[in-house]
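Below: the structure, in C-alpha cells.
All protein chains but one are shown in place.
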Amino acid sequence: MAALARLLGARRDGPGRPLHWTDIASYAYLAFGVVLMFGPVLWLVFSSFKTQSALLEFPPSLMPMAQVEVTVAGQPNPLPLFRATLPDGSVKELAQIRRVGLVAQMVDPAEPDKTYRVAIDKREPVRKVALATENYTEPLRQFAFLRFLSNSLFVTVVATAITLLINSMAAYGLAVYEFRGKTAATLAVIGTLMIPITIVLVPVYLVVTELGLVNSLWAVILPGAATPTGVFLLRQYMLTLPRDLIEAARMDKASEWQIYWRIVMPLTLPALAVLAIFSIMWRWNEFLWPLAVLTKTEVYTLQIGLAAFQGELQTQWHYLLAMTVVTLAPVALVFVFLQRFITTGIGSTGMK
Amino acid sequence: MSDGSSRPPGRPSAGTARVPASARWRDRAAGLAGLPVALALRLLDPLMAAVQRLIGAGRMPYVFLFPNFVFFGLFVFLPIGINLVFSVTGGPALFPSERPFVGAEQYAYLFDCGSYLDPSSCREDHFWRGVSNTAVFVLFQVGTMVLVSLLTALVLNRPIRGRGFFRAVYFFPVLLSPVVVALIWKWILQRDGLLNAAITSLGGQKILFFVDPSWAMFWAVFVSVWAHMGFYTLILLAGLQAIPSDLYEAAEMDRTPRWRILWRITLPLLWPNMIVVIVLSLIKGVQTFDEVFVLTGGGPGTATLMVVQYIYETAFANQVQNFGLAAAASVVLGLVLFALTLAQLAATRMKER
C-alpha cells in the first residue's frame, strides 16, 4: 500500500536521490505510454508507404519492404531477385525468369547464360526497404484529394480569419465599453457556450438552405464563425489591459475603431494566437457539420473525403492510409512547433 | 513547474530576456493567420470613422458587437427556436410553414416503449438503442478516462526527467481529427491488422473485432479514451501543480506516511479538478459521434449506434428524412446537456472556492 502510494506520490524529492523501484515503475509506465500513444501513428505512417501487396501480407512487416529487381543482360524486363537454396545446399542470389508450376526458372545475374531450375519453396525473395510514394501521388491525381485538401485549407484559413475578426470585435465591445444591454449581451455569449451544433443540427441546416449555401464551403465556414469560446477568452484578456491606454488613445484623437485595431488588438496578440490555433484545429478536424451539409464530392473537406473514401476504398487501404497521413501531417507539424504553447493554453483556458 | 510551461499565455510578459522558441513560432503563426485580419482592420478604418461620426462614439459598442451577434442570431438563437418548431411538426418538408402541426406526437413516438429497459420493445428502437449504447459508452468511457488520466497526471507530477516530453506524448492524440483517430485504429484492428498479428504470433486466434458487438463497444471506448485522455490529464496535472508544496513539506515534517498524503492531501485538493474532468467528459461523451461512426459505423448492427448518430441519420442519411423526429431527439439531448452544463457550472463554482 505504502509502495503504491509512493508510486503515485505527488512529492517531488530533490535531485540526486537514489532511484526507488517506484521511479522505475513510473518510467516504465511512461515508456509504455510512448509506445501506446505514438506507436499507432507511426504504424500508420510506415504502413502508408507500403505497396498494396505488402499491405496484404500477414503477419505484416514493420518497415515498408519491396522485392529487389535486377536487370539481367539478355532479358527484356527487370527480374525479381531471390535467395535460392541450390540442390547442393549452397545459397545463391538468383533472378527469376519465369515460373512453371512448382518450379522456377532462374538465372544468376553475374553469369547471364547460366540458368537454374529451383523448386519454389527453396527460394526466398530478396527484399529491401522501399517507399511506395505512389500511394501519395496517385490518390491526389486519381481522386479528388487535392481538391479536398484545398477545400480544407480554404475553410480553415477563411473561417479562422472571420472568427478572429468578429470575435475580437465583440470581445472588445464587451470588455471596453459601458452600454445598455451589456449584461444581456455577455449572458447571451455565456449561454451560447453551452449549445453545441449537435443539438441544432437540423435548424442550422434549414438556415443554411435558406441562405442558399448547401454544398458550398461557406455553409461550413459561417455557422461556427462566431465562437462564444473565442469571445469569452478574448474578453477576459482584454479586461486585463490598463484602461489608461484606451483613454490615452482617446486623448490622442484616435477613433474607437482605431483604438480597437491599433491599440487593443496588438496587445491582445497572445490571446489571439491561442484562439487562432484552436480555430485552426477545430476547423481542420471538423466532421459532423460538414458531413451533414456537404453532399457533393467537389466540396468535400479532407475529413469528409477521407470518411467517404474509407467506405469506397475499403480494399484500397494503401491510398486511404496515405491520405490519412496527409490529413494528420499539418496537425502534427503544428504540434511539434507549438506543443508547449498549446498545452499551456489548454491548461489555462480549459478548452479544446 | 520546472519545464518552462509556467507562464500562462494569459499574461503579457514583463521584460523578455529570452524569447522561447515556441513563443516565436506562436507569434509567427498568429501573424500568418492574422494577416488577412490585419488587412481587413486597416481597410475598414475610413468606413468606421464615418460610422462613428454618424452615430457618435457612445453607440460604437453596438457596431463592434453587431457582426458576431448576427452570426449568433442566425446560427444559434434562431435555430433553437426552429428546433422547437420542428419537433412539434411533421412531414418531410424542411421549411417550417409547410410542416403540419402535430403537437407532442414526435415526442410521444420517441417515448413509445413497452419497457424503457429494452430498446427492442420501443416504436423507435434505434433511438433507444442509441440511448442505451450512449449510456454504456459514457459510463465506461468516463470511468476509464478519469482513472487513466488521474494515474497519468500523478505519474507526470513526480520528479521525472523529460516531463514536458511525456506530457506532449500523452497530449498528441488530442489534436488529431476523430476521423484520423478512427482510421488509425481501424487499420490496427482489422482482420489482418497489427493486433491480430500479435495475437497469432502468441498462438492465439484472429479476432474479428468489429463483428463482435462487445468487442466493438470495447474498442469504441478504448479509442475514445486514447484520443482524449491527454486533455483531461492536463487539467488534472494543472490541479496537482497548483497544490502548494508547503502543504507537502508540512506533512513531511509531521512524518505523515505517503499513502496518507495521497489520500488526505493530494486527492481532496484535486477533487474540484476531478469534478471538472468528470462533468466535461460526461458532456463530451454524450455527444460522441465521429470517432465511433468512422470506426464502427455504428455496427455491428446497431451495437455502437450513438444518439448523435441516430439524430444525424434520421435527419440526413436515411431514405426518408425525418426532420421532426430528429429535432425532437435533439431537444431531448439538449435538455440532458443543459443539466450536465449546470452541473459543470456548479463544479466550477466549487473550484473557485
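As written, the chain order gives the labels A and B, with residue 1 at the start of each chain.
In this section, contacts are C-beta pairs under 8 Å (C-beta built on N, C-alpha and C of every residue); 3 or more make two chains touch, one makes a residue touch a chain.
Everything below uses one rule, namely that contacts and distances are computed from a predicted model.
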item	value
Record-based protein name (UniProt) of the chain missing from this complex, from "Ion-translocating oxidoreductase complex subunit C", "Sugar ABC transporter ATP-binding protein", "Ferredoxin" or "Cytochrome C oxidase subunit IV"	"Sugar ABC transporter ATP-binding protein"
Among A:42, A:146, A:190 or A:245, residue touching the chain not depicted	A:245
Contacting the left-out chain in the complete assembly, out of A:47, A:258, A:316 or A:339	A:258
Interface with the undisplayed chain - residues on chain A	242, 244-245, 247-255, 258, 262-263, 266-267
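The criterion applied here is as follows: only the chains that are shown with their structure count from here on.
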item	value
Gap in Å, rounded to a whole number, between the CA centres of chain B and chain A	17
Residue ranges of chain A in contact with chain B within the complex	1-2, 4-13, 15, 23, 26-27, 29-30, 33-34, 36-38, 40-41, 43-44, 47, 56, 58-60, 157, 160-161, 164-167, 169-170, 172-174, 176-177, 179, 182, 185, 188-189, 192, 194-196, 198-207, 209-210, 222-226, 228, 231, 236-237, 240, 255-258, 260-261, 265, 267, 269-274, 276-277, 280-281, 284-285, 287-288, 291-292, 303, 306-307, 310, 317, 320-321, 324, 327-328, 331-332, 334-335, 337-350, 352
